[in-house]
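Each remark here refers to the structure printed beneath this line.
One protein chain omitted, others in place.
Presenting chain A:
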Amino acid sequence: MNLLTSTSCDFSEPQNEHIELHRKRHGYRLDHHERKRKKEGREAHERSHKARKMIGLKAKLYHKQRHAEKIQMKKTIKMHEQRKTKQKNDEKTPQGAVPAYLLDREGQSRAKVLSNMIKQKRKEKAGKWEVPLPKVRAQGETEVLKVIRTGKRQKKAWKRMITLQFFHCFVPLGFSFHFLYCFSLYNGLRFKKAHVTHPELKATFCLPILGVKKNPSSPLYTSLGVITKGTVLEVNVSELGLVTQGGKVIWGKYAQVTNNPENDGCINAVLLV
């Protein structure tokens, strides 16, 4: 004999399987399905009755929630309707006309051949760059090079300590007498390649770095070739096959670093078109 009723109202579901277990062992009530069906049929009326009779804060909350639900329902109904009816095609033909030999081919290989029609942003004033990350915290020289006092009376202040713990830098080939070369052997990691993303095509390539153009944190970093977030690098883009209007092949472009290389261990950059 089933003394428990089926749970189909506002109560949350039972937390254990005792109901299902009972159903498996003893089956359903004889009129269970009928009652369930009729109860569900009444639900709309009960709901509307409650909505009309509710007052106070409770009502406000309920109405707000219900309004949001109704909006969602209307959207899905509209979507389904659109699918069922066959709309007359728009007058406009789709963009991206391609010749017959390119018809069934994906645009994958297109990512490798970048479009030259992406307009170049003009440099407004001399020295002012429009870059994706314009604001990078600038570090003064005193921050970068911490003064270490030495001597018996701690008066001599000529020694400096670099406050970078772990940094990435680009050292050009054959630059062995630079002090950063020696320093980077201990503390730094030399990087030759960067993962560069093209902003419009959303395709990423691994391109060799040609040099560090500017590190906005400090001019000292620029001269040392240290790569941090916001650094503008010059990368070798010959594998992309870009050509200028005059027919010359482009092989170097600027890219700006978007991650913190000292945390991630790799250099991610976005190409500046």
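As a working rule, a residue touches a chain if its C-beta (ideal position, glycine included) is under 8 Å from a C-beta of that chain, and two chains touch if they have at least 3 such contacts; residues count from 1.
FYI, contacts and distances are computed from a predicted model.
Chosen from "High-affinity nitrate transporter", "Sorting nexin 12", "EXOS6 protein" or "Notchless protein homolog 1", the protein name that UniProt gives for the omitted chain reads "Notchless protein homolog 1". For the options A:L30, A:A44, A:I71 or A:L103, the residue in contact with the chain missing from this view is A:L103.
Touching residues on chain A toward the chain that is not drawn are 93, 95-101, 103-104, 109, 113, 115-117, 241-249.
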